[in-house]
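With one protein chain removed, the remaining protein chains of the complex are shown where they sit.
Read from first to last, the chains carry the letters A, B and C; within each, the first residue is number 1.
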Amino acid sequence: MSLGENMIVTLFGESHGPAVGALIEGMPANVEFDLEQLITDMVSRRPGSGLASKRKETDDVEILSGVNNGRTTGMPILLLIRNQDVRSKDYSFLPYQPRPGHVDHPINIKTEGAADLRGGGSFSARLTAGLVAASSISRNIIPDDWKIEATVGALGGLEGDEGIALAEQARKAGDSLGSRVDLVITGLPIGLGEPWFDGLEPALARALMAIPAARAVEFGRGVNAGEMRGSQHNDKWGEGMKLDEGADGALGGMASGAPIHVRITFKPPSGISLPQETFNQISGMMEELAIKGRHDPVIAPRARPVVEAVARLVIADLGIQGGYIDG
Amino acid sequence: MSLGENMIVTLFGESHGPAVGALIEGMPANVEFDLEQLITDMVSRRPGSGLASKRKETDDVEILSGVNNGRTTGMPILLLIRNQDVRSKDYSFLPYQPRPGHVDHPINIKTEGAADLRGGGSFSARLTAGLVAASSISRNIIPDDWKIEATVGALGGLEGDEGIALAEQARKAGDSLGSRVDLVITGLPIGLGEPWFDGLEPALARALMAIPAARAVEFGRGVNAGEMRGSQHNDKWGEGMKLDEGADGALGGMASGAPIHVRITFKPPSGISLPQETFNQISGMMEELAIKGRHDPVIAPRARPVVEAVARLVIADLGIQGGYIDG
Amino acid sequence: MSLGENMIVTLFGESHGPAVGALIEGMPANVEFDLEQLITDMVSRRPGSGLASKRKETDDVEILSGVNNGRTTGMPILLLIRNQDVRSKDYSFLPYQPRPGHVDHPINIKTEGAADLRGGGSFSARLTAGLVAASSISRNIIPDDWKIEATVGALGGLEGDEGIALAEQARKAGDSLGSRVDLVITGLPIGLGEPWFDGLEPALARALMAIPAARAVEFGRGVNAGEMRGSQHNDKWGEGMKLDEGADGALGGMASGAPIHVRITFKPPSGISLPQETFNQISGMMEELAIKGRHDPVIAPRARPVVEAVARLVIADLGIQGGYIDG
Partner (left out) sequence: MSLGENMIVTLFGESHGPAVGALIEGMPANVEFDLEQLITDMVSRRPGSGLASKRKETDDVEILSGVNNGRTTGMPILLLIRNQDVRSKDYSFLPYQPRPGHVDHPINIKTEGAADLRGGGSFSARLTAGLVAASSISRNIIPDDWKIEATVGALGGLEGDEGIALAEQARKAGDSLGSRVDLVITGLPIGLGEPWFDGLEPALARALMAIPAARAVEFGRGVNAGEMRGSQHNDKWGEGMKLDEGADGALGGMASGAPIHVRITFKPPSGISLPQETFNQISGMMEELAIKGRHDPVIAPRARPVVEAVARLVIADLGIQGGYIDG
């Protein structure tokens, strides 16, 4: 459950256990620690507002090591977030009638019954709180002109704000909706990245596909590149070796100088209120399952800050690797 | 340039240097080494046939360590493939007039002029020869009922064979065409995989996005999931906890029991014969560049065995990790 | 600050910060968690008794993830130990007059002043609490007939109990004494281990030399082997391929079937009450420094359970690597 080679973030915790959090190794020493920013970042992914589930978590982050006198010490940083609003009785149907589209059954098989399945256990999106906290602390090692911004791209196939009504409608129907987050990274120095498996695209694809419910990652012109001609797709180097705004920002694992455009598609959340017929291992029959509890009707709004967090961690890691950031 | 955590494959070599190849660490001992299979696999990705470039390589693989008496010894396996048909004078325009859509310029900046740029150097698709060879040797550790098969999905947006004429036409025009490879993995035990960043989807996405020219990776319903409702997308567990054929084969990083469908989109090859206007750093002007040499008009047919090879290495690695394969 | 390749233990915390602890990744699922054993193990290294410093710590371990219903879940395990008896004003002389024989000055230079130096910060032996806790949890994955036992070998050069009076005398004089811990590992299957840098001797040497104040590690006949003849040193394989009790238990990184004997020499603790003349960076002069606070007069008695803990973690890791323990 680790991300990064130079600055390594390891997640821990379970959705309905005592806590979640992250351990950061390889954070440089003497980096200013910005508590205000951390609070802002944690609030941005907090449930309980808008198109998000009603679970209430204050998400107070305890910094238990690696920060002293308002600066990082160069030693491992432990970030701990206690779980508070846990309603475990909502999950009494597990493991016998696992939810459609959820990981309940594969986890149970994998761990031979040992895993804590409530709320998805360690596979829960709740663990993204640790990612967001770790990413927040890494902000101050990233040069100011490297910009990493994610926006809600589409809800249910409708671009931008168009889809909000559709999502609201899905919620009211006890259903959920697919969505997309768009990520743009600008200002990276040409050549940042690595060859092959540690390149920008592979590293970002890996990290982004680990966000719960991600189903596709596209770079540049993405799936549309499959229908283009080379003469049309090739980005010409212009005066002074500049590329157009629309050019591919990542070439062979490295930054080309143009903005990097990434699109991440999320499936509709599996947790819906509509009753679903699914197999019950006790009765040995298909039976209706009505899942109580709190559901997000659409993922993009809550995944947006997580996409940004994950991208920032990947870029910080590659920046240290390439010597652009003092490690 | 390494793939895998338990069975680690590290690529080396340059397109126009003396050799390419791979070093495999963590291959179990006593695995039968199948030379016939290795030759078959190497032929499958060899250039010089059909819609592929005219570069001739016999791709004889020297096995220089780790195999004895027709079996693996449990020690590192070195696979060496000498380069033979190298026409380096084709690249005399580098680094001053880097090719549109190629990594020439970012590599040059990254390595401050040290890298061997000819033919893409270490970033060349030539290095996939090492991947295919390593993957071939890993075949015998994978259980027979785990099937990993890639097919050419589309050429220029036309499904299956429909696109061949289009690709031929692009070639004649000195141009190139985008394409897609479809990967299907069946028979994996439920629960194979890991949580978060080492899960099936993140690990496959990382490895597949490292194949030169890959621009998008989709799992299950891919980008279409973004337009679906949960009630429609959720895969119900049926009698005996079986899933439909069309269900998502990977859930939260683990195998669900259904076939895993992955689609990989490749951009049109950047190397085209059509003259392109691009910046020349010596003259300080935009100038036409006509690239001689050998070009593939479309990537999917040659990437197909590489996709399979990469997927096999990822699955073998996760299989060892989970104890499904003796490591 | 990580140990292990398969089961990875990462330490965190500072001696005078809020907490210390360990994060364990790769612990198999379904391992029984034995709280009684954990308490016993934590007590064994606790300060405040016998030849140990007077610092009082109850060393209560909070298990914040990875354990559920009395068993490991297969997910990362976070062990947190709060610091309680912290007297930071004892360290007001830092960083200007660093203590002789301590790491104060190198840490300060390394982190450009950012590290928390009080009590050695993250370099403190206090962090061995996390090692002992992690090791305690790993006990139940190690087969019963693998025995790992450490004893106090010598104090001030006097074997066994002979040296206790000498240590007591050193303490009364405000001084400290060197010591040795002897480690014996029996019952490992022949061949457990790996070639070269991950072998038994390299892995144990690395882990043991990381214990604060360790200055030498010897295997088998250790430094005495340098004076022997091959005909005398060579261990003959006897009837049924058995070795003598006194034979080398580790050969080329692997278990040979004989007991593995390791000796670890510890320097006398650097913290002594006797005033020492050392450089003061503010006055620019040599000045007497009298270090208040709590000092162990000799390390072996407190290092003994840590040696055992570290060895157990290394053996568990190699056991998983070799397939002797289900990972």
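In this section, a residue touches a chain if its C-beta (ideal position, glycine included) is under 8 Å from a C-beta of that chain, and two chains touch if they have at least 3 such contacts.
Small disclaimer: the values here were computed from a predicted structure and weren't measured.
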{"item": "Touching residue (missing chain; options C:79, C:214, C:307 or C:320)", "value": "C:214"}
{"item": "Among C:35, C:165 or C:190, residue touching the chain not depicted", "value": "C:190"}
{"item": "Residue touching the undisplayed chain, where the options are B:78, B:241 or B:274", "value": "B:78"}
{"item": "Subunit A residues that touch the omitted chain in the full complex", "value": "75, 195, 321, 323, 326-327"}
{"item": "Where the missing chain touches subunit C, by residue", "value": "1-3, 11, 98, 100-103, 105-107, 109-111, 120, 122-123, 127, 154, 156-157, 170, 175-180, 189-199, 201-203, 205-210, 212, 214-223, 225-241, 248, 251-257, 265-272, 274, 276-279, 281, 286, 322"}
{"item": "Subunit B, residues in touch with the chain not shown (by the definition above)", "value": "1-2, 10-14, 17-21, 23, 25, 29-30, 62, 64-66, 68-69, 71-78, 80, 110-116, 121-122"}
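In this section, only the chains that are shown with their structure count from here on.
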{"item": "Per Cα centroids, the chain farthest from subunit C", "value": "B"}
{"item": "Distance from the mean Cα position of subunit C to that of subunit B, given in whole angstrom", "value": "45"}
{"item": "Subunit A-subunit B separation of Cα centroids, rounded to whole Å", "value": "26"}
{"item": "For subunit A, residues contacting two or more additional chains", "value": "1-2, 11, 110-111, 122"}
